[in-house]
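Okay, here's the structure, questions in a sec.
For this depiction, one protein chain was excluded, whereas all remaining protein chains were kept in their positions.
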Amino acid sequence: MGERIGLEVSLAVSEAVKLARVDAVAAYPITPQTHIVEELAQMVADGELDAYYIMVESEHSAMSACCGTAAVGARTFTATASQGLALMHEMLFIASGLRLPIVMAIANRALSAPLSIWGDQSDVMAERDIGWVQMFAETGQEAFDLTLCCFKIAEDPRVILPTIINIDGFTLSHVVEPLELESQEDVDAWLPTYVPVHVLDPAKPTTVGPVGFPEIYTEIRKQQDMALIGSYDVVLEVWESFEKKFGRAYKPVESYRADDAEIIINLIGAIAGTARIAVDRMREEGKKVGLVRTRLWRPYPFEEMRKALGGAKAVAVVDRALSFGGPGGPIASELRSCLYPLDKKPVVASYIAGLGGRDVTIEDFYTIVAETEKVLETGYTDEYKMIGVRE
Amino acid sequence: MAEKSTDFIPRLLPPRELFAEGHRGCQGCGEALALRQVIKVAGPNTIVCSATGCMEIISSPYPETAWRIPWIHVAFENAAAVASGVEAGIKVLQKKGRYPEGKINVIAIGGDGGTADIGLQALSGALERRHNFTYVCTDNEAYMNTGIQRSSSTPWGASTTTSPSGKESIGQNVPKKNLPKIVAAHDIPYLATACPSYPLDLMNKTRKALEVEGPTYLHVLSPCPTGWRHPIDMAVEMGRLAVETGVFPLYEIVNGRLKLDMVMEKREPVIDYLKPQGRFRHLKPEQIEEIQKVVDEYYESLVYRAECDAKAPEANADEW
Partner (left out) sequence: MPTWKEYPIAATIHEPGSATGQNTGDWRSERPQRDNEKCDKCGICWIFCPDAALFMNEDGFYEVDLYHCKGCGICARECGKEAIIMVEESE
């Protein structure tokens, strides 16, 4: 097993990138991702990481340069957040459309305006349709482990899609956590050198990124969609092999005291830690409450979510992002779609909390459960409710 | 060096066509001609990163490709950023023994829109970072592919669909952005202006640009019969007139020193260049005079600059 140390989670992500023997990094600094890229720059400067670090002049160029490096067969990494991710938006669709297995870490941060450097999930929730594999970490160990897994998933010949590992900005990226780093030897044995499936090579010239007329566009999109859907099995495989090699297990959906729960809290990311404490307290008080944390976001784990949540009386979904004037939180609206085909469905109440770095407290979870009990009794009163807003 | 057919023998040039026939460019397209000449020189050990635009659209309608070398199109504004990645990726992979050895030319191609406007940031970044690549701007002076809309490279007085001439308008009412000057401000080792009407000149400059270590830039005037509204057999003639009137001077800047390729003491009057083009048809005599004045001033300033640069102390002007 690896050495157990206390390390800032951002730096743990950089460690994973180093151990993955990344060939190229093209990144632009933005709070709260900066520690990740600074650490990588230092690693390259000290010769610890044998990679070309392209100090691009914007996030759009970062993703563009990543397309360039990945297209010639380099294992490629970048990181960003918030405005940077938004600036990359056009490129994100292109990277997946061109089937380039880029790995990106996002330190989830609120979007302007007003300007916020603090954490929430609005940046990545605005990018659900980009066709990338997407997962969320809760702890530093997960951040490290899942980053390694992302390379193996992305580069699998059955997938060949870019992949995102999300960590909550500040709440996860900037905390020091105890975690186990693995050795280079062990990682080398588990994660082989990247062998690209398609590559720009004068010996075998290819034309990449052509014009797709209406006669073919749908078929290419279908191909891409099937690759993302099919990546589900690859994700499970990779997590299984990770557990075999390194001893830590990961599933698309994590349930906590949810089997016999009447009200289940569903959320994503680091606030699960607080939620767990709230669940334990409420259980002591006799409430049948549980927690389900979604780890794999794309491809969406439909079956696992139905299994984990279908039997509850109510699900209280806590979103750290909002679709203004729409169906509320992204996690909630996707869950509703997921549960819709069931004959017997739980009430799904959507709560928005933790925007722009606002703390989500144990009291907030009490409020959320209480509100959900009301909905169970008297029915829905709102499409979604914002928690903790001063009114 | 105004080439005459007796001065050089094209049939001694490499016959291989790496930009193949069958592309969907307009009849008589000056930009396709320029690209054909550039790619001919670049050779098979080349990777092209193309911006969205005329050349990209006409050369890559799935399943047809005019490219016989590796080619990637990503988006409109990032040819230089993609080329940065390709160059960096090859460098690191060759070092690690995971990519075939040998020199690979990395060429980024963008039109005037994709370079001077939306692509300026990526170009500047790539030049500043000193990637070893060549940026070729094929300048047809508007967003031709989407229907002849103006760009910052559209010359003063030209009528385009978004800067049309009319009762209250002369058309483009600001001067053409001087892109080579902006590129030169990045202090790169080599940049040049070129025109496919002077193929040997263009191809020699391409060769130099590819051989020089570091970022290099070619600004290639690309006459467009569709957008400039001249007869389809006149693209080469228009390019020649652009050069002979001084509207598009041919020069190189080698390590910061400017060398004029043709020092013309007497230039043809600009009206010879403007007249055959429908986009200038609305211009009045006093406006043409204004253009002549500006062209004269700029050309003379280049002549003066070239003389000064030739005399500069550490002048290595003979290097090439």
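We call the chains A and B, going by the order they appear; numbering starts again at 1 in every chain.
The definition used in the following text is that contacts are C-beta pairs under 8 Å (C-beta built on N, C-alpha and C of every residue); 3 or more make two chains touch, one makes a residue touch a chain.
What you see is a predicted model; the values in this text were computed from it and never measured.
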Of A:Arg128, A:His198 or A:Arg336, which one is in contact with the hidden chain?
A:His198
Using the document's definition of touch, tell me which of A:Val56, A:Leu85, A:Leu98 or A:Leu296 contacts the absent chain.
A:Leu98
Consider the whole complex, including the chain that is not shown, and state which of B:Ala32, B:Ala126, B:Val254 or B:Val270 touches that chain.
B:Ala32
Full-complex touch with the removed chain, picking from B:Ala20, B:Ala184, B:Met264 or B:Val294, is B:Ala20
Subunit B, residues in touch with the chain not shown (by the definition above)
4-6, 9-11, 13, 15, 17, 19-25, 27-30, 32-33, 36-37, 59-60, 62-69, 196, 199, 225, 231-237
Just checking the interface: what residues of subunit A touch the absent partner chain?
97-99, 160, 197-198, 204-210, 212, 215-216, 218-220, 222-223, 226-227
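Methods note: only the chains that are shown with their structure count from here on.
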Return the distance between the CA-based centres of subunit A and subunit B, expressed in whole Å.
43
Mind listing the subunit B positions that touch subunit A in their complex?
44-47, 49, 56-57, 60-63, 65, 67-75, 77-78, 81-93, 95-96, 98-100, 104, 121-122, 124-125, 128-129
Which part of subunit A faces subunit B closely enough to touch in the complex?
23-24, 26, 50-52, 54-58, 60-61, 64-74, 76, 90-91, 94, 98, 193, 200-203, 205-213, 216
